[in-house]
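With one protein chain withheld, the remaining protein chains of the complex are depicted in position.
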Amino acid sequence: MKALLSMEGLTGGYGDADILLDVSLHVDADEIVAIVGPNGAGKSTAMKSVFGLLTIRGGKMLFDGDDITRWAPNRIVQRGICYVPQVDNIFREMSIHENLEMGGFLRKGDLSAAYERIYTLFPDLKERYRTPAGSLSGGQRQMVAMGRALMLDPKLLLLDEPTAGLSPKYMEQIFQICRDVRDTGVAILLVEQHAKQALAFADRGYVLAAGRNRHEGSGANLLADREVAEMFLGG
Amino acid sequence: MLELDQLVMDFGKFRAVNNCSFRVGEGSITGLIGPNGAGKTTLFNLIAGAFHPSSGSIRFLGEDVTGLASHQLFHKGLVRTFQIPHEFHKLTALENLMMVPPSQPGESLFSNWFAWRKVSSAERDVERQAYEALDFLELTHVAHEPAGNLSGGQKKLLELGRTMMTDAKLVLLDEPAAGVNRTLLRKLETKIEILNRDRGYTFILIEHDMEMIEKLCAPVICMAEGRVLIEGDFQTVRSNPQVLEAYLGETTGDVA
Amino acid sequence: QADVKIGLLGGVSGPIAAMAPAMVDAAQLAVQQVNEQGGIGDGEKLVGVLGDSACNPQNGTDAATKAVNIEGVSGIVGPHCSGAVLAAAGSVTIPAGIVMITPSGTSPEITGLDDKGTVFRTVPSDDYQGRALARTLKEQGYGKVAVAYLNNDYGTGLANAFKAEYADALGGEITQFAAHEEGKASYRSNLAELAKGGADTLVIFDYGDGTGLTILRQALENGFFEKFVGGDGMKSDAVINELGAENLVSFVASSPVGEKSESLDMFNEAFKGVGGDPDAIFATTSYDAAFLMALALEKAGGKKEGVAAAMLEVSNGTGEAIRPGEWKKAKELIAAGTAIDYKGAAGDHNFDANGDVPGTYALWEVGSSGYEVIMEMK
Amino acid sequence: MDLFELLNFYVIPGIVLGSIYALGAVGITLIFAILRYAHLAHGDLATFGAFVALACVTGVGVPPLAALPVAILVTAAVAVGIDKVFYEHLRERPKIVTVMASLGIALMLRSVVQVVWGVDTETYSRGIVRPEDYFGLRIRDRELYTVAALIFLVGGLQLFLTRSKWGKAMRAMSDNPNLALLSGIDNKKVVMLTWVIAGGLCAASGFFLGYNTEIKSMMGWHMLLPMFAAAILGGVGRVEGAVLGGLIVGIAEELSVLVIPSEYKAAMAFAILLFMLLVRPTGLLKGKVL
Partner (left out) sequence: MELLGLVNYALFTAIFIAIYALLALGLNIQWGFAGLFNAGIAGFFAVGAYTSAVLSTPADDGRLGGFDLHFVIGWIGAMLAAALVAWPIGKICLRFRSDYLAIASIGVAEIIRLVIKSEEVLTNGARGINGIPRPAGDIGYTESQIAYLVIVLAVLIVAYVLVERQFNAPWGRMMRAIRDNEHAAKAMGKDVEFRRLEAFIFGAALMGLGGALFAHFNRSITPEAIDPMVATFLVWIMLILGGSGNNRGAILGAAVVWIIWSVSEIATDRLPHEYAIQAKYIRLFLIGLMLQLVLRFRPEGLLPEPLRGDLRGSRRTTKSGADHT
């Protein structure tokens, strides 16, 4: 089967130094792929590279048949990739509702169903939909960020540590949402530090370390790998 | 060591902390858990002097410290980390740590101009200490990188590193584990235990990682909607039905 | 054959940008006439090097330094604003021993400069004009007046002198006396304040192509005051062009002229000939300054060392009269060793020991073809 | 002093002056809120707009008001052009760099005006216009036009910002440009739109200043500081705030001569501003909402 997103031999970084060194990965339609690895391994950088937010010096990226290596971010969004960054992932001065509105910026027509869906997922947000997102708690912000991404109907969802700072209850819920979303035909690529949980429910996983591919395989295989467990999953 | 009495914090009409009272014993590691938006971080902000409580009082080491500014509290021995990293983004990682120790001679214009020797010898000590912290946090290779360029997890580690740079009596840690690699996290847990046992630091720890709470904390306080829901040891708190419902989720209490 | 250079420093950019071009052109006219009629010395060409003093000391001193050191000028005409004059004199021309003659630096401070006799001006200190205007108004039977002046050295100087003479010495009544900042869009409330006290005449010490115009316009439009009096700064063509002569029947302005305004006519004609506007503010003084500088250079044999002394000799009230444009005649007389006395478009310019000139003024009104003299002032 | 005197000689001029300030302040506040820098070339851009209108009036012979739309269009285009050529590549840099660049643009614009149109004082129409009497209120027609234009232009702008999704997009971009991109907002278009609006309003402001008094090459520069004061007074990012701020500064300047010596009139805007910042640091209307 042809991959939905594929990164081939990507090399690049911020400024002069290369952070990513020959990184290759791919995501097929209908699958959840997890990236794990130590802090500073380049996981977030790999995600940003999809949107051209850094200098790419080698390799290329294909999405759904198009070479998107040098596309403008807003065009990529239009093409069907949605991204939740790890930090700075909300509009602080806008209300929760407006954040969601911005998520649906490209969508035409009536969005009330989409709002309804988000608010049922995160009832906390509904109560305070006019609060500026910047005054929310860490976990609530994460919900807003997820909500914003879910407003669009993307083909591929990139999530950078979606569960960081969320309570165990919501963490479970996020993973559940991911599965639900996948079942509606959206592929998901996510970075997680809750690596065990993530690999347990992902279809496939990659381990990145020091900017390079280290391991890859199905979630279960990686979990079973002793070296991976010791080095990256906390024993 | 720390006593909170009927603390209330209002943001406009919204009450984020509602009549919170509890005590933290000297030498303990208190765990603070609760659903998102329960008011945990706000409570930290109150204790650390970043916000002024709408009402209620805070006593620290037997002294009423309500309304003191954060820098004054710091000098009394209270250090905190931020949930959302507040790194100094243009300073290097090393400098982020080196700026922490209080009352450095080089912070006065006079000694910089007229007592340079004293300043530079103090600098060497601070630098050594900072490198030790970086080594421990596996950040040595980015010591000279501006902190703004660090990865999300590295910034969190740097936050934690700052608390290692001063002789604190009470350390407030706000979700130190979020975004930190699990292998490294196990190391951090050990470090916290050591600091607690050997150096006598008292900790209050906000976490959503139950494994870490279980391993380190006694007692555990669970907050919800600005109030203290229950206080007790980990097992008691975890098996409380309200906690299960509001926080851990009905399906599973064990996420490990 | 080397050219003889003089520096023309003007506030080309900056707050008096609108006034500067005419002043520079008038000075260049003098230079042109000199060259057409034989040049300096053995036919050496006189060159006016333009510098921008931007009406502030920083640019003023910079421009003066460049003129003196890079261009090697033998004398400087300008700068236009008193602040620039004081600074350029203090840090450049006095130490360097270069003669400076300003056409528009009216500050009394310039009088007291410890200048070793090298700083002159062709514009009288504010004092003369303010007092002369006061006396004339009194004579003409003006009664209660209100005074509005621009809050800079020019406006303040004139206004204070006027006040001292009109109210303190002559016992006239000044109902309101108020300064204003330049560049505001509305002065109507200022005018309303000035009108309190029942004066029917407004005396404006400001520039007619700047704020003064706005004030005059707003006063006319809203019917404040019946009569308007201006200093030389107000005698600007812009006033007529923008407001229309028909609206200015009750407007008079003072401006310096020579004892016999024949000189002025000569200048007017010549300046019109090169497309200039002789009614532009300080055009006459600028012309005179440049022409005097040329005369002094000629007298000093083109060498800058003697210029200061020569300046006093070519215009001290004794000698054969030289009028604007009469370079050839002057050159011959100087060559013959005859004493000459320049009688300029803006006055006779008999320098006193401080390099100042006492002014002679006329009062002007707006007639069908621009400004016309009503009477001489004393 | 009777009421009509107060209105005629202090309040009405204040409102007219305030409207002129307001037109400029709205642009300043938008740029401040969306692009996040102080645009110091704003005054000179207004001068430029006023001279474009003058060129239409003297060159083509249209009445001044008819020249206004042309001036607005041309100035808007020039503003967009300036942004494309000079500011765009500084967007990733600290904002202060763009502030300095805009200072350079101010000098360049002034230079263009002075070279092309000279430095003489000009008017759209020669002569003076006496006010009409409306039940004791003495108002000139052009003052009515000025206030009407303010209401019309700013009202339209406000409608546009609140009704179309571009208003939100502008806010989103000012809040978090990267995330705006990631939400599919075309930041370049947003920036362009901002400049079209700011440039157009700028031209209107310059035009009406010239229409009510005279046109001078330095007039915009002199208006810059009061306009900034107005923008901040109203609360950065608030269009209504900027209008309110402009009116307050204008009226206060005119009223100030009642209480302080007139040479301090220019300080009035700042005195109010300082006072307001002390009691309400966010501006009259809470800042940073478009």
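To keep things simple, chains are lettered A, B, C and D as they appear, and every chain counts its residues starting from 1.
To be clear about the criterion, a contact is a pair of C-beta atoms (placed from the backbone, for glycine too) under 8 Å apart; a residue touches a chain by one contact, two chains touch by 3 or more.
Everything numeric in this text was worked out from a predicted model, so none of it was measured.
S.K.: Among D:V62, D:A77 or D:L90, which residue is in touch with the absent chain?
M.R.: In the full complex, the listed residue that touches the missing chain is D:L90.
S.K.: Considering the whole complex, which of B:H52, B:H75 or B:R199 touches the chain not shown?
M.R.: B:H75
S.K.: Among C:A26, C:I40 or C:A63, which residue is in touch with the absent chain?
M.R.: C:A63
S.K.: Out of C:G97, C:G197, C:G223 or C:G273, which residue would touch the omitted chain in the full complex?
M.R.: Of the listed residues, the one touching the omitted chain is C:G97.
S.K.: So which bits of subunit D touch the chain we can't see?
M.R.: Where subunit D meets the chain not shown: residues 32, 38, 40, 86, 89-90, 93, 96-97, 99-101, 103-108, 110-112, 114-115, 225, 228-229, 232, 236, 261, 263-264, 266-267, 269-271, 273-274, 277-278, 281.
S.K.: For subunit C, which residues reach the chain that was dropped from this view?
M.R.: Touch set of subunit C with respect to the missing chain: 12-14, 20-21, 24-25, 28, 49-52, 54-59, 61-63, 65-66, 68-70, 72, 81-84, 86-87, 90-92, 95-97, 107-109, 112-114, 151-153, 155-157, 179, 181.
S.K.: Identify the residues of subunit B touching the omitted chain, counting contacts across the whole complex.
M.R.: 48, 50, 69-71, 74-75, 79-80, 82, 86-92, 94-96, 98-100, 102, 104-109, 112-113, 116, 119-120, 122-124, 126-127, 130, 140-146, 162, 166
We take it that only the chains that are shown with their structure count from here on.
S.K.: Round to the nearest whole Å and give the separation of the Cα centres of subunit B and subunit C.
M.R.: Inter-chain centre distance comes to 74 Å.
S.K.: Between subunit A and subunit D, what is the gap in Å from one C-alpha centre to the other?
M.R.: Each chain reduced to its C-alpha mean, subunit A and subunit D end up 44 Å apart.
S.K.: Do you know which subunit D residues sit against two or more other chains?
M.R.: none
S.K.: At which residue positions does subunit B touch at least two other chains?
M.R.: none
S.K.: If you look only at subunit A, which of its residues touch subunit B in the complex?
M.R.: Residues in contact with subunit B: 14, 37-41, 43-45, 86-87, 124, 128, 131, 135-140, 142-143, 160-161, 164-173, 193-197, 230-235.
S.K.: Which residues, counting only subunit A, touch subunit D once they are in their complex?
M.R.: Of all residues in subunit A, those touching subunit D are 51, 53, 72-74, 77-78, 82-83, 85, 88-94, 98, 101-103, 105-106, 148, 152.
S.K.: Which residues of subunit C touch subunit D in the complex?
M.R.: Checking each residue of subunit C against subunit D gives 13, 15, 17-18, 20-21, 151, 178-186, 188-193, 209-210, 213-214, 217-218, 220-223, 238, 241-244, 246-247.
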